[in-house]
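Just one protein chain is left out here, and the rest sit where they should.
Note that the chains take the letters A, B and C in the order they are written out, and that residue 1 is the start of every chain.
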Amino acid sequence: MTVKPDTTTAASAPRAADDAVGERLSETWPEEHGLWAWFTTVDHKKIGRRYMVTAAAYFVLAGVAALVMRTQLAGPNGDVVDPELFDQLFSLHGTAMIFLFATPMLFGFGNFLVPLMLGTRDMAFPRLNAFGYWVFAAAGILMFGSLLFEAAPNAGWFAYVPLSGSDHSPGYNLDVYTLGLLFLGVSTTAGAINFIVTALKLRAPGMSLNRVPVFVWAIVVTSFMVIFALPPLNVANAMLFLDRRFGTNFFDTAEGGDAVLWQHLFWLFGHPDVYIIVLPALGIVSAIVPTFSRRAIAAYPLIVLATVATGIISFGVWVHHMFAVGLPDLSLTFFSAASLIITVPAGIQVFCWLGTMLMGRLVLNVAMLWVLGFIVLFVLGGVTGVMFAIVPFDQQTTDSYFVVAHFHYVLFGGAVFPIIAGLFYWWPKFTGRMTSRRGGLWSFWLTFAGFNLAFFPMHISGLLGMPRRIYVYPGDTGWTVWNLLSTLGAYLLTVGLLVTLGTLVHSLRRGERATDDPWGGETLEWAATSPPKVYNLPVIPTAHSLTPMWDERSLASFTDGIADDERVLAHQHAVLRTSELDGRLEHPPLEMPEDSPLPLVVAASLFAGTLALLLGWYEGTLVLLVAVAALCWWLWPHRSPIPEDGADGGGGQT
Amino acid sequence: MNAVDMRSVSRATEPEALATERPRGRTPAWWGMVLLITTEVVLFAVLLASYFFVQFTTEGPWPPGGIRTPELRLPLIMTVLLLSSSAPMAWADRAIRRGYQGQLAAGLALALLLGAAFLTLQGIEYDTKLAEFTWTSYAYGSLFYAITGFHGFHVAAGLFMIGFTLVGTLRGRYTYERHERVRQVAFYWHAIDGLWILILSSLYLSPHV
Amino acid sequence: MHMTVLAHATTEQPAWWNTAATAGGLGAFVAAYAGGLRVLGRRGRSEKLVPEHASEQAPGQAPNQVSDPAPDQAAEHASALWRGVERHGHLRVLAFAAALAALAVALLSPLETAAETYFSAHMVQHMLLIAVAAPLLAVGAPGLPLLLSLPPRLRRAVGGRLVRWRRRPPGRAFAHALAHPVTAWFLHIGVLWAWHMPAAYDATLHSEAVHVIEHLSFVLTSWLLWWHVATPGRARMRGPVAAMYLFTVLLPSAALGAVLTLAPAPLYAEQAARTEHAGADALADQQLAGLVMWVPADVLYLLAIVGLVFAWVSGHRTATPLTATPPEVIHDASP
Partner (left out) sequence: MAACDSSAPSTLSPAGPAARQITGLWWLLFWISAVVSVVVFVLLGRAVLRGRRAGERVNTRSGNRFVLIMGVALPVLVLAGVYVVGLRDMRALQHDGEPAAYTVEVVGHKWWWEVRYPDDGAVTANEIHIPAGEPVDLELTTEDVNHSLWVPELAPKVDLIAGRTNTLRLEADEPGEYRGQCAEFCGLQHANMAFIVVAHPPEEFRSWLANESEPAPEPDTQPAAEGLEVLESSSCATCHTVRGTEAGGTLGPDLTHLAGRRYLGAGAVPNNPGHLAGWISDAQSIKPGNEMPPQPLPSEDLQALLAYLETLE
C-alpha cells in the first residue's frame, strides 16, 4: 500500500512560491529544446544526467570486459581469449571502471545535486562544466575505441615501468593510456574547481559552512583531493609519454632514471584517487541515512571532520601499495601506521550512520536497502584493507587475488552500491518517476548475492597463492573451484545489474509520477519540482539549520521571499553570491552565461590535438590553436549591466 | 544597481582585513584562478620532487656524466627580468582599481616586454645548453628540460593572457568597476614568478651547494 | 638500531645545580610576564583599551543581508566563553611557561649535547622549537605583557619608540607586510628549507654562532606563523581558514622530512662523520631525523587542524531541534 505524503508542511511553501514566480523566472531561465540546445547547453542538471548516463555506458563496457576475463578464468587452462587480449581487457577494465565510470558518475551526481542542495541556480562556471563533460565523453571514446585496433592499454591500470616503456611495450597501447588519462585529467580538474567555487561562493544565505549537507562536504573534500592528487598522475603520464616518444630518460634506469619513481608518482595519485571515488559515495550514504531514519545525521561535526581528515591522511599512505618494493623498514613502519590511522575516520562515519539509524526510526526503502548492503560490504572490504596495512601480511598477499577481493569490496561495495542507492533515492528527482519496489528488491538481492559469490572466493584463491593478472592457471593448484564460483557469481551479478537497469528504465515509461518530495527528505533539492525546473528553486531560501526542509523557518523563507526581488532574481540570469564561511549575502549577484557552443568546440579541438599526438602527427597538434581561439572568445569580457563580471573569469584555462 | 563602494573594497583587501578573514569578499573567479594556480604549483612541486628523487638515487656526481654544474649568470639575469615584471603587473592591477586605464595598459605592456625578454634569454640558454646535453642525456637532462620547458610554456601562456588583457584594455573593456580579470591575470603572473624562484633554487642553485 | 641512537643521546644526565639554575631563570621570566599580564588585564577592565563592538563585522564588509541572529548569538556565546578564560589568564601564563620550558629542554638540556653528535637529536631540538615552543609562544603572546613589566622610563624608551616607529610609514609598511599570513608562510618555509641545505647545515655544525642564528630564526618565523593561528584576540584566523593555512604549511615541512627519510645516503657529510664516529649508523640516524620531522609535524599539525575545524563547526548550532515531526516517508511505488 502506498502512503501518500503529507505535503502541507514539507513541500507546500516551495510549491506555492513556484506557482507565484515560476512564470517570471521561466522568461530568464527558459526551457530549451532542439539539437542546437542539446550540444550547447550549460545547465548543470542536464550535464549531470549526461555524466551519469555516459558513465553507466562505460560501466557496462568495462563490466563486459570483466565478464570475458572471468569466463577465461572459470577453469584452468582457459582458452577463451589470448594473452594479448586478456591483458588489454583487464587493463581497460580497471582503468575504465576507475577513471571513466566511478569518478564521473559521482561527479554527475554532484553536478545535478550540489547546486540544488546549496539552494543556488547553477554551478559557478557553467561553461566549464559543459566543457568537462565533453572532454570526459571524448576520453572514453578514445580509450574504448583503442580496443578496436588492439591498441588498448595492456600494462594494468597502474602501468608500471619499465614494462610500459617503449622498449617493452612498443605500439600505441600505452600512448592511449598516457594521453587518454592526461586528456581526462583536464575534465576532472575542471569539475573539481567548479565544485569548490560553487560550494564556497554560491550557497544560499544563512548556510554557513557548518550547515552544509554532508554530501556537499564530501564533494568539496573530494575536489580538493583532485586538485592535489591529479598533478602527480599528470606528471607521471607526461614523463612516460616523453620517454616513449621523445627519448627522455625519466624512468630509464640505465640512464640515471628510476623505475620506482613511477610507482611513487602513481600511488601518490592512486591512493587519494580511491578516496576520491569513495568519499562522494559515502556522502550519498550520509544524505540517504537521515531521510530514512527520520532524524538529522548524528554527530555532524565528527562526520565532517572524518571526511576532511580522510582527505588529508590519504596523502600520507601511498607507500602501502609498495611494501614489497624493498624500501627501508623504517619508512614502511611509518606508512603502516598512517594506513591504520586512516581507518579511524572511516570508523567514525560507519558509526555515525549506525548511530543515526539506532536513534532514529529506520524505514526500509529500496535505497536504504542498498545502503545497508553497502555498510556490510564496505566494512568487510575495509577490514581487509586494515590487514594490508600490516606490512608482513601485505608482503605475503600483495599482487594476489586477495588484493583484487579487497578493492572490489570497497570499490563495488563502497562505491557502486551507494551509486545505485543514490539512483533509487534521487530517481524521482532526476526523472519525475517512482521506481518499482518489487523490481528494486529483486535487483538488490540478486546483486548482493552475485557480488559476494563473485568476490568472496577471491580472498581464498589469493591466500592459496593465486597471483593477479594471470590469463591462465594450471589445474593442480587448488584454485579451480574458487575461480569457478567467482565466475558464476559474476554472471549472477550481471543478472542482478540487468534487473537493476531494467527497473530504473522501466519506471521511465510506466513508473508512477513522483511528487516534489516523495521521501520527505531534509535537504533543499526536495524543494524543487520533480524533475527540477531550469531555475531550480523559485526563491533562494535562507538556511536556518542543517536540515532546511524540516525547519519551519527555512520553509517560511520561501514564502517570505516571493516579494523580495533579491531572492527571486527574476529580472536577470544571475545567482546570489555569499561569503565563504558564514554564508552572508554579498553584492552584486553573479551573472550566469547563456548556452554556448564554445565548450564543445574547445573540447573537440583538444580531442583532435590528443589524437594527433597519439598518432605521432605532430603538425596536427596545431588544431589546438582552434582551442586557444575559442578560449579567447569564451573569456572575452562582454559588456554587462552588472558591474563585476567574475562569472567565468578564472575557469576554462586548464 | 548597487555599485560597490571603492573605499570599502580597498579596505577589505588591506593586510589587516586579510589577516583576520582573508577569503572574505573574493569573487568566484578569484577562487577559480587560485585553484588553477594550486594545481600548477602542485605540478611543479611534483616535478621538482622527482628531480630530487632522481638526484638522491643516483650514485656519483650530480649533474651526472660530466655535465657541468649550471652556470648562474644568465639564470640570474632572467630572474631579475621576471621578478621585475611583477612590479608593473602589480602597478597595473592597482591602477585599474582606481580607474586609470592608461596606467593599466602601460603596466601590462611593460610586463609583456619583460616576460618576453625572459623567454628570449631562456631560448638563448637552451641554445648553449643543448650543445652540451639534450633531453635524452640521462634523467638529469630529461628533468632539466621538462621543468624549465614546462615553466617556459607557462610564461608563454602568461604572456598570451597579458596580451589578451592588453587588447581588452585598449578596447576599453576594463574600468574601475570591472577589473576582475586583470586581477586574475596578475595573480597568475605572480605565481609564475614564484615558481621560477623554486626552479632557480632547485635546478640552478642547489647543485652548487 | 634506531633505539640505540636515542639511548646514546640521553645517557648523560645534567647536574642538579644546572637544572635548578635553569628553572630559576625561567621562573624569573614567567613572574615578569604574569605581572605584565595583570597590568594589561587591569587596564582592560578599568580604562577599556578596546571599546565594545556591536557586531563582529570588519570594516568595509558588505552589510549583512541575513536577518538571522542565531549565528551572531552563538559567536557571542563563544567569545564570552573565551573572555572568561582570558579573564584569569591561566591559559596564557601556562602557555608561556610551557613555551619557556620547551625552549629550555631544546637548548639547555642534554639534548643540546646529543644534538652535536646525532642528527635525530638535533631534529628533536628543531621540532621542539618549531612545533612546540612557537605555538605556545603564540598562545601566550608575551610581547605586550613583558613590555608592560618594565619600569616606566625603560618602557617608554623601548616601547614608546617602538610604537611610534610602528605608526610611521616605514614601520607601518613593515608591520603590514609582516602581519600578512603569506609573508609568514614564506618566511617559515624558506627558513626551514634554507637551514636544511647541506652547506647551511654544515655551517651550523662548524660555528656555534651560526647555530644560534639558526635556532633564533626557527623560533621567530614559526612564532610569526603560529601567531596567525593561535594568538589570543581578534587577529587570529577563523577556524577553516587556519586549518587550510596549516595544511599548506604541513606539506613542505613533511616533504622535507620525507626527503631525509627516503634519501638512500646521508646528505650531510659532516653530520654523518660525527654520528659514525660515535658508533651509530649515519643513515639510520638521518632516517630517524626525517621521521621526527615528518611524523610529529604531521601529527601536531593534523591535531591542530582537526581541533580548529571541530571547534569551528561545533561552535555554532549545527541543527536546530526539529520544530515539527518530519513528514511520513513514502515507500517505493508498487509495480
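Throughout what follows, a contact is a pair of C-beta atoms (placed from the backbone, for glycine too) under 8 Å apart; a residue touches a chain by one contact, two chains touch by 3 or more.
Bear in mind the structure is a predicted one, so any value in this text is a computation, not a measurement.
Undergrad: Hey, which of A:Thr28, A:Thr71, A:Ser166 or A:Gln396 is the one touching the hidden chain?
TA: Result: among the candidates, A:Gln396 touches the missing chain.
Undergrad: Can you work out which residue in A:Gly132, A:Gly360 or A:Pro541 touches the chain that's missing from view?
TA: A:Gly360
Undergrad: Which of A:Thr253, A:Gln572 or A:Thr621 touches the chain that is not shown?
TA: A:Thr253
Undergrad: Which is it among A:His93, A:Arg244, A:Arg294 or A:Arg567 that touches the chain not included here?
TA: From the options A:His93, A:Arg244, A:Arg294 or A:Arg567, the contact with the absent chain belongs to A:Arg294.
Undergrad: Which residue, A:Ala37, A:Ile141 or A:Val472, contacts the hidden chain when the whole complex is considered?
TA: Of all options in A:Ala37, A:Ile141 or A:Val472, contact with the hidden chain holds for A:Val472.
Undergrad: What subunit A residues would touch the chain not displayed?
TA: So the residues of subunit A touching the unseen chain are 82-84, 87, 155-156, 160-163, 167-169, 253-254, 257-260, 293-296, 298-302, 324-326, 329, 332-333, 336-337, 340-341, 343-344, 347-352, 354-364, 372, 375-376, 379-380, 383-384, 386-387, 389-393, 395-400, 463-465, 467-474, 476-478.
In this section, only the chains that are shown with their structure count from here on.
Undergrad: What chain lies closest to the overall centre, CA atoms only?
TA: A
Undergrad: Given the two chain pairs B-C and A-C, which is bridged by the higher number of C-beta pairs in contact?
TA: A-C
Undergrad: Would you mind pulling out the distance in Å between where the CA atoms of subunit B average out and where those of subunit C do?
TA: Centres of subunit B and subunit C (C-alpha means) sit 31 Å apart.
Undergrad: Mind pulling the subunit A residues that touch 2 or more other chains?
TA: In subunit A, the residues touching two or more other chains are 581, 586-587.
Undergrad: Listing for subunit B: what residues touch at least two other chains?
TA: If we look for residues of subunit B contacting two or more partner chains, we find 4, 21, 23-25, 45, 53, 57.
Undergrad: Can you tell me which positions in subunit A touch subunit C when the two form their complex?
TA: Checking each residue of subunit A against subunit C gives 1-7, 9-10, 205-206, 208-211, 291-292, 294-296, 300-302, 304-305, 308-309, 312-313, 316, 327-328, 330-331, 334, 363, 365-366, 424, 434-440, 507, 511-512, 515, 517-520, 522, 542, 544-547, 550-553, 566, 581-587.
Undergrad: Quick one: which bits of subunit C touch subunit A in the complex? Just the residue numbers, please.
TA: 2, 62, 64-66, 68, 70-71, 238, 240-241, 243, 247, 254, 261-262, 284, 287-288, 291, 294-295, 298, 302, 305-306, 309-310, 312-320, 322-324, 326-335
Undergrad: Taking the complex as given, what residues does subunit B use to touch subunit C?
TA: Result: residues 4-5, 7-12, 14-25, 45, 49, 52-53, 56-57, 206, 209 of subunit B touch subunit C.
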